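Of the protein chains in this complex, all but one are displayed in their positions.
Residue numbering begins at 1 within each chain, and the chains themselves are lettered A and B in the order written.
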Amino acid sequence: MKMHSDGIVTALVLEKGEPVHESIIRASRELEIPGAFVTGIGALKEACIGYFQLESKSYKEVTLEGLAELLALNGDITWKGDEPFVHLHAVLGLEDGSVTGGHLVRAVIGVTGEIFIHKTGKRLERAINEEFGLMLMT
Amino acid sequence: MKMHSDGIVTALVLEKGEPVHESIIRASRELEIPGAFVTGIGALKEACIGYFQLESKSYKEVTLEGLAELLALNGDITWKGDEPFVHLHAVLGLEDGSVTGGHLVRAVIGVTGEIFIHKTGKRLERAINEEFGLMLMT
Partner (left out) sequence: MKMHSDGIVTALVLEKGEPVHESIIRASRELEIPGAFVTGIGALKEACIGYFQLESKSYKEVTLEGLAELLALNGDITWKGDEPFVHLHAVLGLEDGSVTGGHLVRAVIGVTGEIFIHKTGKRLERAINEEFGLMLMT
């Protein structure tokens, strides 16, 4: 994991085998980020994606085998008390040209991760939403 | 609708039932945004997506039933005279792992909308393009 930060925007370069969420959380702590939006591209492996189900208030999860092009990573960094919380959605491209995606539950870098963290001046927070049983941005 | 703005970047937090375009237009007016790019994630319902057809110079529209994960929201805020104009494209994830998307004609928040508006210092404008019959950025 390498970070190139100008104080507002940080290019986070991840290498094969590095975990996506944990790396962004580590960067959040080191850079003391009050809040941020995140974008990125690259190639993942062992990507677990989720689809939220209203009835069960839980994610239906699927883990992909093999390499997937990370076509679009979008999300944000917020705080849940004194813990950084990373919320990411991913669009993934597969070898046959098909595309899948969802809430990114977890993933490991397959080739490279080129992730950009754009800090906000305002602290962004989450709290439990009782209707959905989810930590939503407040 | 809640807004957390540092003067450049605004985190726009939308709740279930709030309309996407109208909420961003309201934020554009309140924040006096001369132009912006927009990114975001969340979950939508009643999403109407369009595909532009060259022959008819119009959008072929499809409205999705039920909840869709908003995997990637991208677009911008520009001005059409004294009216803010929000142009959005969306990538949507469905329960079976499939992905669809298009020009986002309209949509309502299904669970949450975590939308980031990054202001530009320059005013961005649109005008009618005669070849396509579309309001294009100038």
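Before moving on, here are some points about what is shown:
The rule we apply is simple: contacts are C-beta pairs under 8 Å (C-beta built on N, C-alpha and C of every residue); 3 or more make two chains touch, one makes a residue touch a chain.
Since we're looking at a predicted model, the values are computed, not measured.
Interface residues of chain A facing the missing partner chain: 2, 4-9, 11, 13, 16, 39-41, 43, 67, 69-73, 91, 93-95, 97-99, 111-112, 114, 116, 118.
Residues touching the missing chain, restricted to chain B, are 35, 37, 39, 49, 51-54, 60, 62, 72, 74-76, 87-91, 99-103, 118, 120-122, 124, 129, 131-132, 134, 136-138 (touch as defined at the top).
Going forward, only the chains that are shown with their structure count from here on.
The rotation relating chain A to chain B, fitted on Cα atoms, comes to 120°, given as a multiple of 5. The distance from the centre of chain A to the centre of chain B, with each centre set as the mean of the Cα atoms, comes to 21 Å.
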